[in-house]
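Removed: one protein chain of the complex. Kept in place: all other protein chains.
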Amino acid sequence: MSANPEPPKAPAPPPPPAKDTFTVIFDGRPVEVPKNLNLIDAAKLAGVEIPHFCYHPRLSVVGQCRMCLVEIEGMPKIQAACTTPLKDGLSVKTTTEKVRSSRAATMEFLLINHPLDCPICDQAGECTLQDNSFGYGQQLSEYDEAKRQYPTFDRTPIGPNVIADMTRCIQCTRCIRFCQEIAGTSELTFLDRGGRTLVWTHDGGPLANEWSACAADVCPVGALTVRQFRFRSRVWYLQKTPSICPGCNIGCNNSIEARENVVYRFLPRLNPDVNDYWLCDHGRFLSESLNLRDVSKATWREAGAVRDLPVPAAVDRIAAEIRGAIETKGAASIFFLGSAHLSNEENFLLRKLADHLACPNRDVVVDRGKPRKIKSQKGWITGEEAAPNFRGAREMGLTPGRGGYGLEAVLSGKSAPDVVIAADAEFGAAADDPAAVAALRKAKFLAVAARRSNALTRAADVVLPAASLAEKDGTFTNLQGRAQKFERAFLSKPPVRAHWELLLLLAAALGWGDPDWTPAELRARIAEEVPGYGDRPESELDGGRLLKKGDFAWKGAL
Amino acid sequence: MSHTRYRVQEAGAPRPFPPEAMARIEKILKRYPTKQAALLPVLWVAQETWGWVSKESAEEVARLLGLPVSHVDGVLTFYTMYNLRPVGKHLLQFCTSISCHLAGAGRLVARCEKRLGIGLEETTADGKFTLLEVECIAGCDRAPSMMINDAYHEPMDEKKLDDLLDRLGRES
Partner (left out) sequence: MDPVLTARIAKPGSRGIDGYVADGGYGAWKKVLSEGWTPERLTEEVKKSGLRGRGGAGFPTGVKWGFIPKDTKGKPVYLLCNADESEPGTFKDRLLMEKDPHQVVEGVILSAYAIKCRDAYIYIRGEFYDGARILEAAVAEAYAQGFLGEKILGSAYSLDLTVHRGAGAYICGEETGLIESLEGKRGQPRIKPPFPAVSGVFGAPTIVNNVETLACVVHIVNRGAEWFAKIGRNEKNTGPKLYCLSGQVNRPGVYEAALGLQLKDLIFGDAYGGGMKDGRKVKAVIPGGASANMLTAAEIEDCPLDFDGVAAKGSMLGSAAIIVMNEDTCIVDAARNLSKFFSHESCGQCTPCREGTPWLHKVLDRIEEGAGRPEDIALLERICNQMANGMTICVFADAAIAGPLSSVKKFADEYRHHVENKRCLVGPRAEAAAVTV
C-alpha cells in the first residue's frame, strides 16, 4: 500500500502581529488601550476619571495618596489604580459603593489636617484637593482635634521663586520626585515620618534649580506656590491663551494667563516633543516683561523735536522716505532688519516687501544666550539663542539677497544705507549698544517699531508703537524646525498695533499687498512659498495642551 | 510623642572623620554592592564618633557616599536612634510600649522627669542625662525595661531607678 504522500505543508501562516494594545474593561465597557500606559491614563483615554494626587505621568509611581482607589475583578481588596499593572482583560470598577466610600475615606483623611484657608490660598480654583473634595468628598467632618501645623515652615520662601506653606502639604511627594527625577537636583526630601512627615530641603537651603517653579506646578495643593504670582489674581479670572515662550529657541509651549490686558503668568502647555510638562524659570518669569511698555504712540523726530502723530501718518512718512531713497539712489540704499523676536508671518512680510522693492539688503540676527535646558519626553533639549525665532526668520528669507548686505556690513561701516527699517527695536543686544546704534543712525532715515524705548528708539526718526507677544498671533519656528502657533491673549490698546499690521500698512503705502491679510492668510502664503512649510500638520502648529497648576490636561492628554 | 525631627542645623562637629572612623567606613563599603547601602552603618560611625549627627556630619556622609544631602537628611530623620543634637552622657531610654506600660513604665518616666527636672527629649543642665521615651525594645518579659546608652536595665523599678540616678549623678 502506497502511502499517500503527505500533502505539502502550507507554510505556517505568519503569527498575527503582536497586539500592541490591551483590552481593559472599565465598568463593564471594553476599551483598547496602549500597553505601556498607567491604568489612570488608560482610564483617561477611555473617558473614565480616576481621581488622584500623587500620580503624575512623568514621575515615578509611588502609590501613596490612596485616592485612585478602584475595584479590580478577582481582587477582594480595594486597589490603587496607579500601581495596578495593566493587562489584557483587566476589569476595573470605578463606580461601586466600595470605591465611592474608599475614596471618600481618603478625602476625609487628607482634609482632617488640611487648613481650610482656601479664601486666602493661591491654589484655590486650580486645587486638586478642592476639585476632588467637590467630586469625591463628603460635606461633614467629625475631626475636631487641633489641626497639624508646621509653624516655621509656612509663608516661607523655599527658594527664589517658590513660597512654601507646608501646613497645606498633603505629602504626595510630587515636588520631591520632580527635583530628583526631572531636575536631577534632589533639593527636597521627606523629613521625620508618620503624621509628622514634612517636605523640606537640607538645612533650609534653597530650592533653586533652573526649573524650580515646576515644583510648584506639580504641587496639587497650595503648599508650594510661585512667589511672583502670589496674591496677584484669583485664577478663575485669568484667561488662558496658548503661546510660545520667548525666552530661547526651544520654543516651549506655554499659556499666557491674562486678565484685563495684563499678563499675570506663564504656565507650561503639555507638549511631549518639546517641553513636556515643564518650563524653565527664566522663560516662565519673562511673563511680566510682556506688560512693560513705554512706546504707546507713533513719534516723529524733526529738527531735534519729537512729536506724536497718528500711526497711518507715521507709516506714510516712512513710505515717503523709502520712495525718495529709491528714486534718488535705488532700492539698494535701503536696509531691512527683521527680528528673531518677530513671528514667521512678520519676517515673511518684511522679506516680501523687500522683494517687492527689489531690495537685497535684509537680515536678521540673534544673540547667543545662556544655554537653557528643558526635558522633553525624549530627552534634554538645549536652546542657545536668546530669541525664539531666529531659525524661522532665516527660513522666511531674511538673509542678504544677491548683491545685498547684512547687518554686519552696516555696523562695520562697510555698507551705508540711506534708509534703515528695523522691524523690531529689540532685535538684539546691538539695539542698546551705542556704537551699533551710532552705525545704524548714520542712515539719513531710521524707522523702528517698538514697545519699549532703548538706544535705538531714541535715535530713530520714526517710532511706531508695536504690540507685545500677548497682543498678536503668529508662529515661531523652534530649533527642531517645528513651526508653533501663538495666539493673541488680548487686543493691544490703540494706536498700538501688531508688527504684522504695521508692516501691512507700510506695504500698502508702498503699493503692495492687501491690508486685510490676517496671520492665518499669511501662513497660507508661507506654506505655498517657503520650502518646508507646505505640509505642517495642524497639531504641530497648535502645539501642546493647556494645563492648570497642580494638575494636567484632562481628556486625551497624556 | 509629639517631638519632631526636622531641625538638623545646629552648629556641628568638625567635618572630616578621624582616621580610625575612615578605616571603619572603608571596611563597611566593601560589604555592599552600592554606596548608598552603607548609609545607615556610616551614620552609626558618625554618631559613635561625635555622639550625634550634625548638619556638617550629614554633609560629609553625603559627600563620602555620593548621595544628595537631602537623602541623608531623609534617612537621618526617619530613624529615631540618630541623635540630631548633642545628648547627655547617659541616654535614658524608657520603653513605654504595651507590656512595659502595663508594668508601670509611665510612673518611672514621671519619677525620672521629676528627679532630673527635665522633660522628654531634654538634657540636664550638667549634660549628664537625656531622657527619652522609646517604643518596645524587646524587654517585655522583664518589664518595665529601659536602656541607658547601649545597655539594658531590666526589670526597672522605682528603687532601682533612684539608685541608678544617684550613682550616675555622682560620677564625675
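A and B label the chains in the order they appear, each numbered from 1.
By definition in this document, a residue touches a chain if its C-beta (ideal position, glycine included) is under 8 Å from a C-beta of that chain, and two chains touch if they have at least 3 such contacts.
The model shown is predicted, which means the values in this text are computed figures rather than measured ones.
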Legend entry - Visible contact partners (per top-of-document touch definition) of the missing chain: A, B
Legend entry - Contact partner of the left-out chain, one of B:A23, B:M81 or B:A110: B:M81
Inset, instruction - With the full complex in mind, choose from A:G28, A:P85 or A:G304 the residue touching the hidden chain. - result: A:P85
Legend entry - Option from A:V61, A:L309 or A:A527 whose C-beta touches the chain left out: A:V61
Inset, instruction - Kindly state which of the options A:L59, A:L86 or A:L110 is in contact with the chain not pictured. - result: A:L110
Inset, instruction - Kindly note down the residues of subunit A that lie in touch with the hidden chain. - result: 61-67, 69, 77-80, 83, 85, 102, 105-106, 108-110, 112-113, 142-143, 145, 148, 170-171, 173, 190, 192-197
Legend entry - Residues belonging to subunit B that touch the chain removed from view: 1, 31-41, 43-44, 65, 67, 71, 74-75, 78-82, 96-99, 101-102, 134-143, 147, 150-152
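Following the convention adopted for this analysis, only the chains that are shown with their structure count from here on.
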Legend entry - subunit A and subunit B, separation of their C-alpha mean positions in angstrom: 51
Legend entry - Residue numbers on subunit B that touch subunit A, as the complex places them: 4-6, 8-9, 55, 58-59, 68-74, 77-78
Inset, instruction - Over in the complex, which subunit A residues touch subunit B? Could you list them? - result: 153, 180, 186-193, 196, 198, 200-204
